[in-house]
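Starting off with a structure, shown below.
Apart from one protein chain that is not included, each protein chain of the complex appears where it belongs.
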């Protein structure tokens, strides 16, 4: 038997496959479709200190082998999460990653303080959501800004902090390094790319916010490059995200330096795709006679 | 009849559809396939002062609705272009845009001096090729570096200068502005995105250079956003490029602020696709009762 | 609800851009108004497409669909015995137990699809059906069989009355209006329902990614907050919908 287990920030992951934030709710909707306890972990929908209703207008748009979304961090707020949604996640017997966004420093810090007392395994600090105006993403563009917020968050956090980077960062290598230096325990990347669609019949942007986040297989080669670049620049572990829809895709990210990977948009294409991906990774390791997945993390 | 003509840097373009640099050679290979004089213009293969042999190893890789290339600016050099290839282009009776790359300031300046005496209509200054190590792209990442090179090029150039921006620029709005302030006469964007592919069977990167340029429909929403952002930041005209494969795509770019558009990767999907695109634009204008394409440039 | 790969029993062209697909799908319970996320196995698109249940008899799942873009175009080319990925049944469906009194079903174009499976399950009620088309008519059988009155209108006047079908409804005759069709039509009916205090139900079409409530892409503004068309809908009562701010 091959070993798919990964140790990441002191937590054991059954396998390197996680569901990505915002594409998997809090897990319960997928319960009827497959056995969620098979996942390495689940990243919660992006949380904010206070409940958010999200954006108006069209929220979903298909693009060539990709999609755009402008959900705008609709979520019940951290307190509700701790008293309600986390209990849904707990019963799946896998790692719980709370994805936390914010518009201000205080929001992040208060959110973390609340999460400190909860049973989440890791906090994924979302400094990269392109869909809220004031914008978590504001923190994720310039390395210096990111450094400052991560440093402060790290000070209050009792949970391991995984910083979720934006592909819109000015310089991904520098950004990765800044987050490491600020004390980030791990990195996840990438969040969605800022993109646009025009409704030419109406002669107006499709999205009320004009820009929206691009995800899916279309972005895979660019996301993979960013993961590789980040891995070249830091020593903290990395969770790779962006367009993964097969075991081969996942293995590309792992070889490029990701210890774990997240599956986002592909869940919509085939809601049990995470299981396929876990199986394909396992079959590859067996075929290639690789005893332990750790042997190939970052070998490229 | 609707008017598709566009005046761009003092040149008349029959219509806004150009073939993009590197995907159309110097035009001659497409001659058997369609009437090239129907194009608004042709951007030459990227030229450098001296002949280049290009990169070793795999040069082409398909990605989901996109492709990666690592040609590495294989080209005959500016002098050969002026004495030979330009004559091929001249017989197509359309605008000739010479795409010029370089590794050093001198290379750019000398290249421009040679082109000054030629019959090219516009020089497209490629500060964004990700596939040469020393890299034209080095000039296209930081706004300040771009400003400096554009300023110098502008001083020697007797031809209108269209600056081709990289989507890997740290800040596309700022970059656009910097190129305008340095005297750039127009902008074209985007060049290819830096991306990566891993051959998991060989456990090595697919490309000898590790990273390569991503293009095609996959990048369209991101490229469109960048064109819109640039258009919001400058007053000089813009030529939109990136993933355009239909008249509707072209119209999205035009409405987002592009006066002209270029078709690259889509030429490989269907070698006469530029003609389809011109026809589709015309049909749209007729149907929507738009008399002149200029009415919709930048209306979004 | 389940994810499965169903064989196509037939996939036939009905008229103009309208097709009907029959799928193997045995022994499930499906409420009228529910839908499936449907995806062909090959094809250059990413998201499954939401399609309503047009009819179901415990054995064969019938879908009626209109070719409007890439996905439905690919559907129209699928052949017998090929498989499609389906996820469902999804959504709430029409609240059969709450529907009262004399009912008008008002369908526009392809919006008649969910009403077709509804009309036969509303047997116990007094139903009049009003169906509007642009030019060609289709899929009238069930409405003829189960309605007391059937009014057809076409915009071109080619069949039935000429004009919008909503022009031929005597609103005061009804206790309940049930509608599915173009948004302008549904908005109009919801407004009439509100003005005249007639109970209305509308089945909304929103762009969807997951179809199961996980992505929050299909939000609908209601008087009791944001709801998900795929989970708390697609059927909403007119009263709870905040129509003015709906982008549909």
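Note that the chains take the letters A, B and C in the order they are written out, and that residue 1 is the start of every chain.
In the analysis below, a residue touches a chain if its C-beta (ideal position, glycine included) is under 8 Å from a C-beta of that chain, and two chains touch if they have at least 3 such contacts.
Keep in mind that this is a model prediction, so the values were computed, not measured.
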| item | value |
| --- | --- |
| Chain not shown, its touching partners among those shown | B, C |
| Touch criterion as defined above, residue of B:22, B:140, B:205 or B:221 at the omitted chain | B:22 |
| Contact residue for the chain not shown (choose from B:16, B:40, B:64 or B:221) | B:64 |
| From B:3, B:50, B:74 or B:246, residue that would touch the chain that is not displayed | B:74 |
| Where the unshown chain meets chain B, residue by residue | 22-25, 29-30, 32-34, 45, 53-54, 56-62, 64-67, 69, 71, 74, 208, 216-217, 265, 267-272 |
| Contact set of chain C toward the excluded chain (per top definition) | 42-45, 74, 77, 79 |
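The rule is short, and it goes like this: only the chains that are shown with their structure count from here on.
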| item | value |
| --- | --- |
| Most distant chain from chain C by Cα centroid | B |
| Intercentroid distance (Cα basis), chain C paired with chain A, Å | 35 |
| Distance from chain C to chain B - Cα centre to Cα centre, in angstrom | 46 |
| Chain A and chain B, separation of their C-alpha mean positions in angstrom | 33 |
| Residues of chain B engaged with two or more neighbouring chains | 65 |
| Residues of chain C whose C-beta touches two or more other chains | 44 |
